[in-house]
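Note that this complex is displayed minus one protein chain, with the remaining chains in position.
Per-chain residue numbering starts at 1, and chain names A, B and C are given in the order in which the chains are listed.
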């Protein structure tokens, strides 16, 4: 667990001066950020801008998880990595890049795949999950486990058939679309971590890059009969996400407080 | 002027494979990007993500203009720079960072302030201008000089009094807000440069980060009586932007085809 | 007899690819003895709009897992799901959950 800072150093005050001015953040918000740990699951098109802006803003600890290595075909959207990082573990490359931007952030690279075994060690149960995805010219974002809103399983009690799941290697993606969605994730994480609160709980935000149009829709609340978060949960350990939904967990980029 | 590529190299095909899959882009769109020059005015909170995603996507030439040097108080939002780049020219630091990501992009740093004198050399008259701004928890974006839409002067025939102009040092800004707006600029530039077209001409897009809400409003068309783009223009050379609107031109981050 | 119902259908998140890539459909459901509900709408869509691979859109008499249904910008779970009775000018969205980044 992270030790809470009692006050900001002179260097902190200088570095964060432009955001300390904001009444929505202020010194207390900045101190809240410094005692928050965030796990970024996937250091790809979403995880790169997410980690970049969380690190820049002064999140206390950043876990960076990815099992993959950097390839040339990643660089059109995975902007924390560079040409020289090809074949390097993405988790390590991302950690080094965040360190160059803000050496006061504790970065912990995890070069592994999230599974039901290690998830229990890494993820504290019931913490908010800021989940986003991007494909082709579209993006989606939802905050799960937040203020009476649904968990992932409430919304999707049955996993989609695996043949219906398209990922970026099949469907393609314009790199800046995960860029926008990853920044959006960072915004909601920062609002939650600083104490301001997210406005995306129990909402699905959809982005259409072709029309440059955002739209929010209201989701169902937490379901009493949910197998994970309901009144009589039948799933009391973390299910293997990959087995559950049939897509590679690392295609997703998500945030969880440790 | 940039020489048009006749075809993509094998390395290009590998690097851009995930976006070449998109019917909205395809090989022709990628070739269009490679023959486009974009001038990024200001390598700050907006210019950093803008340059990052334009470079990653394979824009042919990127002019990077900023008169300023990197300071610690920039790093919460100006994510192309790092701690080691403090006191370096932002234009140069940004160019080096884009090169690390994509060495095939021609980057030209301009360590100077945009003025009416040098603008004539740098900016081709009548090209679309993707303009954005971000302050506190809000952002705005407009595409000027585009398909019958207004120019800046059509919309603001009289400059705002300088005492009403707040910038980031006075008003503060949450770093990821220019992050989102700069990515949004990159999206619209890429849509214009690839031939897909922008949906933001004659529109003002407003973003409220607190409510996570976007909203678009319809602007006036090009004005026949405009002093710059109208039927009898009285301003036939570029006006000094700073003198015209009383704010530091580099607070803005804009894009212009060379 | 219930009067014809004019509704706006939208498909997104890739679901539009099953409908020739067309995202917006303004349709009029014909007059029938009982009011139209969403269950009947799904059958009508399959018979009148769906161009290919119905298994990617329906499963049994509902939509396949991984597609969210929104009625007038709210999760259909809040509206009665298959039993919801369609009103004239309703907006029904079928959005496929994206997996990627």
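The criterion applied here is as follows: a contact is a pair of C-beta atoms (placed from the backbone, for glycine too) under 8 Å apart; a residue touches a chain by one contact, two chains touch by 3 or more.
Because the structure is a prediction, the values reported are computed rather than measured.
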Chains shown that the absent chain touches, full complex: B
Option from B:25, B:59 or B:134 whose C-beta touches the chain left out: B:134
Missing-partner contacts on chain B, residue numbers: 42, 44-47, 132-136, 138-140, 155-161, 163-168, 171, 173, 178, 181-182, 204, 206, 208, 215-220, 245, 247, 251-253
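Please note the rule applied: only the chains that are shown with their structure count from here on.
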Per-chain Cα centre nearest the global Cα centre, belonging to chain: A
Centre-to-centre distance between chain C and chain B (centres being mean Cα positions), rounded to whole Å: 40
Centre distance in Å when chain A and chain B are each reduced to the mean of their C-alpha atoms: 27
In chain A, residues with contacts to at least two other chains: 136, 168, 171, 173, 216
